[in-house]
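First, the structure itself, so that you have it in front of you.
Of the protein chains in this complex, all but one are displayed in their positions.
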Amino acid sequence: MWYRSRKISLVLFALLMLIPFGAVTLAQDVVTIEWWTVSSEEYSEEVQRALVDQFNAEHPNIQVNITVLPESGFTERMTATLGAGSGAPDVAFFWDNNWFPQALDLTAYIEADPDLDPSTYFEGFWNTRSVWQDKIVGLPLGVGANFVMYNKDVFDEMGVAYPSPDWTTEDYIATATTLTDPDKRRWGGDRPRGPFRAIWRNYGAFPYSDDSTTVEGYLNSDASVAAYTWLWDLVASNVTPTPADIEILGTEGTGPIDLFLAGRLAMATLNQGHVLTAVESGVNFGIVPEPQIPGNERYANAWSLTASVWAGTEHPDEAYEWLSYWVGPEGQQFLMQNGHLFPSIPAVLETHPDADKDYVQAFFAVLEQRQVAEWVNAHPCNGTVLRAAVDAWDLVNLGEIGRDDIKATLDSLVEPAQQALDECVARLGA
Amino acid sequence: MLASWRRLSPMARREALEAYLALSPWLLGFTLFTVMPIAVSIFLSFTQWTIIEQPIWIGADNYVRMFTRDPLFWQALKVTGSFVLISLPLKLVLGLALALLLNNRLPGMNFFRTVFYIPAVISGVAVSLMWMWLLQPDTGVVNTLLDAVGVKGPNWFWDKDWALPSVALMSIWKVGGSAIIYLAGLQNIPAQLYEAAEIDGAGKWGRFWRITIPLLTPTIFFQLIIEMIDSFKVFTEAFVITQGGPLKSTYFYMLYFYEEAFRNFNMGYASALALFLTLIILATTIFINYTSKRWVYYESE
Partner (left out) sequence: MSLNSSAAHPNDSFADIDRQLRRSNLTTALRRLAGNGFLYFIMVVLALIFMIPLLWMFTTSLKTRQEIFVWPPTWLPAVPQWDNYADAFAKYPLARFMLNSAILVMINALGEVISVPLIAFAFARLRFPGKRILFIMMLSTMMIPGQIKLIPLFSLFSRLGLIGTYWPLVLPSFFGNPFFIFLMVQYMRTIPRDLDEAARIDGASTWTILYRIILPLSLPAVTVMLVFTFLWTWNDFISPLIYLSDFNSYPISVGLAFFQGRYGVEWNMFMAATLISIIPVLVLYFFAQRHLIGGISTLGLKG
């Protein structure tokens, strides 16, 4: 803090005058590494501080300096810092793909490191979160995934069998319908919170062609129409909370966990972070993957957070040392035991204290599925195109169009989506 | 400027020098914190910049794209323009009404003034959640009350025709903040003017229209400019609650800017967007300033 640092600098100045130069050179041997992280349900500020203390004690030549930021502001701060080109941390989360150009390529470091083997990480996450344009831009910390959580008490009360892992999208609507009780304001299930997520993939739908040239025949393909029609049926069945209800209880990132905890939602698409909250609240629940389409390949919306060394660092060796400790087996083990992290290294994850519980096993199974992120990562224009095409989603979600209008609505959105795609491709050269 | 300097008398020169001296902190700050960033933005608006890598010069293409092949730009402009037209007059009138109410000297008025200031104080996520809760179509307080008097309330944020008015309602609720400024302005109206008018037999309305309003025009002018600028830059409500929907009915200009800049990392285009908005606001300000000579009354000029 400046009001202190001024005093401190005066004191330092006085000390410098007194101390012989030898002592100063000795002090320079310790390298300070700036580390930015966030405080979250999985790793609190305290736990991470303890991890740093442990590392600093084991590495007398490196001093890791921790900066804990709120989850909701980390992205803005990193973007501003990386854009300014100076003052970025040596090691930090690089969870936005757009930051990757400023991440240090770790290929040489990892090849030279006998303690870090890429094959020990989940392959899916290594491919989506570490490898980017033939470079290794970081290491994946922790794992997360969406799945359907169901409230066992509600199922028991209504005498309905628990959903099985191979259930279909039609089963989802049927089960939700039986569990809905309007008098109690209780809904059977919730709606997907955006188009072209896992269920769209399960139907085989993509917003545009794999070579990023064409929207026609993709956004409005039969598979896409089928996925939107399923959403339309789900909306029309009145077994889900309305958008108004859902949004009150949490936007995009947080999901309707509070509604689920209050017992007003029998099934909800949530994630492993919400599992922690549910366990804490004593809710009796189970986990199944998102419903499938028989015969189609099955996808999961799963994620891991890339942690990287900034390309502009002055101490790449020491920075890598800390990164590989934090995201390597030691650090992830520490964050799992002292915090609530689900590590991205299967061998470590298997030692999870709750590994024998059914819901944790079900979560592990989801991690083995193909990932929505594969395609999204390879297609940076995904977001831009979806923004142009989100009207179809709104219209179905608000019940503004008939079931037979879906194809025509998607057709009408092909042109603006194509325009957005062309602009984005021209810009990114993708 | 130099020519006019020569024409000044020694006394006037001295006054001008004193003025520049008084202005010097602002001039310095203006150069550091405004001119420099703006110069950078103007440069960036002619480039394609991903923020992370070096900018690439692309000439006026960002501006060409804005006007010729970007439907979202026009949508954002339309939404923001409508918002200004809806919320600005309401904020001006209601703020003044509230200030007049609070200007009464009655026991306990300090308490009421504090209560009306509360909405301006709470910010961010707490307020957004609260509004979603208040305007929830089935169970919210507002629709429950409307139901009690036999009116079927709308779907508010979740209806393409009502989302924009809902955001306007939110911003009007914060009018307690601007009422403070009116309140301060009201203090500058000499009481003897009212007393004289009362003796002349002017009624309450007569005094309001012939004394309060004319003498308050400098404050009204201030509020008009400030609220206009704020309304054009409306962002947080849409960012937290509606995300621009449904059907882009609350897709505000600054939301578009934010998405382009910090979600799509298209800072060159975002800079062009931001500069164009600045130009619109500047033009509006100059227009209002031009008309102000006819309706703003300054005691001192």
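Worth a mention:
The chains carry the letters A and B, assigned in the order they are written, with residues numbered from 1 in each.
We adopt the following convention: a contact is a pair of C-beta atoms (placed from the backbone, for glycine too) under 8 Å apart; a residue touches a chain by one contact, two chains touch by 3 or more.
Quick caveat: nothing in here was measured; it's all calculated off a predicted structure.
Of the listed residues B:Met66, B:Val79, B:Leu92 or B:Val127, the one in contact with the hidden chain in the full complex is B:Val127. Screening B:Leu164, B:Ile241 or B:Met254 against the full complex identifies B:Met254 as the residue touching the chain left out.
For the chain left out of this panel, the touching residue among B:Pro37, B:Pro71, B:Pro89 or B:Gly203 is B:Pro37.
The set of subunit B residues touching the chain not shown comprises 1, 4-5, 8, 12, 15-16, 18-20, 22-23, 25-26, 28-30, 32-34, 36-38, 40-41, 51, 101, 103-107, 109-127, 129-130, 133-134, 139, 141, 173, 176-177, 180-181, 183-193, 195, 215, 218-219, 221-222, 225-226, 229, 232-233, 254, 257-258, 261-262, 267, 270-271, 274-275, 277-278, 281-282, 285-286, 289, 298-301.
For subunit A, the list of residues touching the undisplayed chain reads 1-3, 5, 38-42, 45, 67-73, 76-77, 80-81, 83-87, 184-186, 249-250, 253-255, 257-259, 261-264, 271, 273-274, 276-277, 281.
Here is the rule we go by: only the chains that are shown with their structure count from here on.
Contact residues of subunit B toward subunit A in the complex are 48, 50-53, 65, 69-72, 129, 132-133, 136-138, 155-160, 240-241, 243, 245-248, 259, 262-267. Per the touch definition, subunit A reaches subunit B in the complex via residues 75-76, 79, 82-83, 98-102, 242-245, 247-248, 251-252, 383-384, 387-388, 390-391, 394-395, 397-398, 400, 416, 419, 423-424, 427.
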